[in-house]
Every structure is written in structure tokens, then in C-alpha cells.
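The complex is shown incomplete by one protein chain, all other protein chains being positioned as in the whole.
Chain nomenclature is as follows: A and B, assigned in order of appearance, with residue numbering initiated at 1 for each chain independently.
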């Protein structure tokens, strides 16, 4: 990754947020970064990290490559795989999840499907996809590119963009907007905390909406 | 609610049923009240109560209103939201679930999606929808009406209609049919109890089917 790499402090702070808060912050920044149709396959886990990107293709010339990029993925990265939304061939299984777990990847998001989901759950590895299907992509799709821009659910993802996932879904924050989106997120967290305190204090909703202005 | 309000005894009895039993009773009454495509987002919880209805729209004139009806919702009500089946904008999050939990709502059903599902699960608030997505509807959709008829999965819901949800799905019972449907449901419960006892006694299925006639 280049000099635009996210700081560990910023990354840790993003890790305390939620997909909804980041989405609202993206709205305030005028950025579309919500990835519709991708959902958690291991309920209860969050994922947060810079994207390592890979794109799969049906092109015969690429078929000799399949997940040969695993050793290039840095600790803490989210493996972001563009399989063109295909739901009939898997590009990730429990062997790769175990490797990701052992090598401290942040998790994997696939515009497509994965398999061996019980093995992935057994190591509590964060996994987001369009679902699960057991038929392997090996020999059916191959790696066209790594560390190049990809598309997930219609959103362009550049290597190193921040990807965050929780039980509600997955969002992406472009590198150029990390600081701006995080600043917006802080104001939203402050607002939501005020809402929560007001609700727990038993206020009417009309008064709850006014709570952030009073704190 | 008007004089046709459901009695607490009747409501409590409905709460012991299941979506399948109520569906069979609706069949016997000749009523279509099963809401296809709406599923639980908080596994293991039931929801049962009279509907408080709200309809969202894309019309710009309505955009200044968003969940401003929360203080009008009575204890025990199911918040029934018609967002036209839209899955790309959320109309409910954990702030509203917390308010519903604190104010004893029975739960929420949306022909659309919700967000912050982990926060909703944390307070065990019953939530049924087409799924989850984090992008807010605020500024994208607005409230067109409350306490007026709405449509959920193609079924017309009037304010005060009974709505019931479980892990299998969601059903609705019109006010005019509460007593009739409940009477049918009782005969079905009696039949199912006889089936279960016969199966647990080790009878063949041919004999199980005859069990209700013998009790």
C-alpha cells in the first residue's frame, strides 16, 4: 500500500462503528459506498480493514490461476473478491478461511459465493457474500487481476479502500475520504448516543429527536 | 382504536398460536392473510398485536416526515410499515427498536428493509422484513400516511388488524374476522395436539391421521 495507507488509530476507530453509521457519514460526504446484496455468512462478526482486491473471470486464459495470491495479502487486510456476482461457483472455502485466520486477515467479502461455511464459522473468520454454494470455481473461473480496481455490487473498490461489514451488511470508504467520513461519523455517534440516553430516560420521541442539541 | 378493539384475552390466546395454525384458520374462513417474503430478522421471537400502520412514499412533499409517528403508537401494537417493498433504503434502525422496546411495542413488520440489526437483536425486539440494508431512507422516502390502510406483500392491512409473526413468517387477521379465525384455530390446535400425541405414542401415520376423531 502507498503513503495514503490508513493509520492504525483511524482503523481502530472505524472498527468501533457500524455499517449504518458509516453509511450516514458517506451520505454526508456525498459518496455511494453501500454494497447491496452482500451479507454476513458468520453471524455476529464485524470486519474492518483495507481492501486487497482480486477479480475472477471466465476467460480460459485465466483458468490456470486460482487463489494463488494468498501469500501477497498483508495482515489486517480485507480480501475483496469480484466474481461478477456469480452464485453458481465458489471462490472461497474453509482452507482459505483457516489460512486467513492463521495469518490475521480481517476477513473476506465476495461478490459471489463461498463454501465450507461450517469450517469458516469454526474459526470465527468474517465472511460476507451473496450466499453459499459448494461447487468449486477451480477450472471454471480464474484470477484476472489482483491489486487492481474491482466492482462489488456496482461500487468500484480500489486496493486499500476501507471495507467494513457487520450483521446489517457491507460498506466501503475510498482512501481519499477516510478522514472526512470518520469526522462525519463522530458527529453521528455523538447524536446516536444522545438519542439512546434520552430513550433510556423515558423521553417521548419528539423530545428524543431534540436531545443531541442539548448535549 | 375503536370499539372493535381486540380483547386482551383474545390477544393472549392468539399469542400462543403459530403462523401455520393461523394460516389454516384463515383458509377455513376464506381469507387471504399470509404475507409472503417477510421473514424474521431476530430468530426465535414471536410478535402478536394490533397494527399501527404507516406508509412511506418517494414523493418529495413527504420527505420532511420520517418516523415522526413514534409517540402515537400504543403499547402492544405491531408497527406495520409499507415501504412499497423497497430493499434499497431502510426505514427502521436500532434507535427505533430501543424506543419500541422501552415503550412495549409488540414488534415491527416492514414491507422493505431495516438496519442496525445487531442493536435490534441486543434488545430482543421482534422485527420482520425483506432483509437488512444500511442506507437510510431519511431524505429518500417520507411518511405519506399513518393510521390508514396499507399494503404488505399484496395484502391490505387496516389499522388495528391483528398481525402475528414467528420464525416461519407473518400473517394478518382482519378485525371483522378475529373471533371466527380464533374459533377455527382452536379446532386446529386440538387436531394438532392429537396428531402429536399419536406420533409420540409410536402410531403409524395412517393411524395418526385418525387420532383427532378419537379424542
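The working rule: a residue touches a chain if its C-beta (ideal position, glycine included) is under 8 Å from a C-beta of that chain, and two chains touch if they have at least 3 such contacts.
Since the model is a prediction, treat every value here as computed from it, not as a measurement.
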Looking beyond the chains shown, say which of A:64, A:95 or A:187 touches the absent one.
A:95
Contact with the hidden chain only, please: which chain B residues?
18-20, 22-24, 27, 34, 36, 39, 44, 166-169, 171, 192, 195-196, 199-200, 202, 204-206, 208
In the full complex, which residues of chain A touch the absent chain?
67-68, 70-71, 87-88, 90, 93-95, 98-99, 102, 115-119, 121, 131-136, 139
